[in-house]
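Comments concern the structure below.
Excluded from the complex is one protein chain; the other protein chains are retained at their positions.
Going by the order they are written in, the chains are A and B; count residues from 1 in each one.
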Amino acid sequence: MTDPLLKIEGLRKSFGALEVLHGVDLALDQSRKVAIIGPSGSGKTTILRCVNYLEVPTGGHVWLDGELIGEKRVGDRFVHLSERELAPQRREMGFVFQNFYLWPHLTVLENVALGPWRVQGMARREAMDLAETMLDKVHMGHKRDEYPERLSGGQQQRVGMARALAQQPKVILFDEPTSALDPELVGEVLSVIQELAAEGRTMILVTHEIRFARDVADVVVFMDGGRIVEQGPPAAVIDDPRHERTRRFLGQLGRG
Amino acid sequence: MFERVPYYIGVLLKGATVTVGITLGALAIALALGLALAVLRTTRLPLARPFVRSWVEVFRDIPPLTQLFIIYFGLTYVGIRLDPFTAAVVGLGLNGSAYCAEIFRSGFSAVHHGQREAAASIGMTPMRAMRFVVFPQAFRVTLPPLANYAIGLIKDTAVASAVAAPEILFRARNLTSETFETPLIYLLVAILYFCLTFPIARLVDRLEARRKAWA
Partner (left out) sequence: MSLLAELQAFFAVYALKWPEWSGPMGRAVIVTLQITALAYALGLVVGLVVALGRLSRNPFLRRAAAVYVEVARGVPALVVLFLIYYGLVPLGVVLDAVPAAVIGLGLSAGGYVAEIVRAGIGATHRGQREAGASIGLTPLGVYRFILIPQAARIALPPLVGVLIAVLKDSSLASLISAPDIMLRAKDISSSDFLPLHILLVAGALYFVLALPLSAAASALERRMSRGLKSRP
């Protein structure tokens, strides 16, 4: 048995006195897709942010491809890495934000090329070519020279995905990529995610789109109150949940 | 070496009353004139806009010290002799009218013109719309920049020392000619100005924080 690509162990996070993650364990193998669902405030975003170390966990560890993320061992203690030391580790993970966070002073193409050019150290020309390929993947090639604020939400989010893809990441973390979008724009974003899933990319997807989670994910994780309540194949968790809380949550959503 | 400090402070505080007097006088002129200019700019009178724009540009771009000298020394040439206090009030007031006009202008434009139309639609005259709809809203927007302007004005009153108006800095210069404790005296002067401006600066911060909370 090989190690999982991404392993989360005993992850805890407190904001001041409030603990919002009470020890989360999760593992996923290469090419697997995990969907995390759960009520608002249950800690879904916080997990992703801790994995990418945008938030420093208060306890637990994260490994990506065998490498300890955000920490190093000094003797028998774990020491947090500086932001500088974190940079190369974050480069291995793509993050797609709920609110896109494209950079308004750069064109669509520059947004996508910035990572390859300035982080991965490609030549400018090469970075632009890569960016263009990624934009084509998300069907945004025709808007390469626009500035982000001229795009619809769905278009911005697809550029956000191209930006993450351009990192050539080992895993992509999606934080509710469609929940800031008008209903009629959700479809175009989901269909791109579906295409990426079909390419065999490893991803964690936090979403409220239950039906989509069932179609795309290998594993569905239901969270409530900072804990994983149950996880398993979609057929089990979504269609035949064992826990009362899961049933109630899905019931409120009309079962997706 | 500090035994004369109470005496210094006493003298400087007398100067501070003059500083405050100049500030209030100039502020009154600047507000009244600035408001008039800003309203004039919104009218359809011919040449109103270029007139106001040139006024603002001229009084804003020429240093207060130069304006003060023109009024105090320059006007003697045409037979107008003002005492230092009046010259400072008039000079800084004219200078400030440019700033206030700009502040009021942006305050007015922050009120959506649809609101004026709405006021007209219920039968308000333009003057009433100004008074009941535009002013109350513009006031909120203009308060922080006006307070900032007031801080700048207090600091600008220091130039009045150059025409011998008996304000803080002028008194300080007289004190320094009596003694060698120059560093101490100027330090006290700095502290005194700071005490005058600091409460207003705090007010600005509070207002800005509140404005951000709304936005």
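For this structure, a couple of remarks:
As a working rule, a contact is a pair of C-beta atoms (placed from the backbone, for glycine too) under 8 Å apart; a residue touches a chain by one contact, two chains touch by 3 or more.
Please read all numbers here as calculations on a predicted model, not as lab measurements.
Note that of A:Met93, A:Leu130 or A:Leu250, the residue touching the chain absent from this view is A:Met93.
In the full complex, subunit B touches the omitted chain through residues 57-58, 60-67, 69-70, 73-78, 151, 154-159, 161-162, 169, 172-173, 176, 180-183, 185-187, 189-190, 193-194, 196-198, 201. Residues 52, 54, 83-84, 86-95, 97, 99, 101-105, 114-115, 118-120, 147-150, 163-164, 166-167 of subunit A touch the missing chain (whole complex, contact as defined above).
The criterion applied here is as follows: only the chains that are shown with their structure count from here on.
One simple way to say how far apart two chains are is to compare their mean CA positions; for subunit A and subunit B this gives 54 Å.
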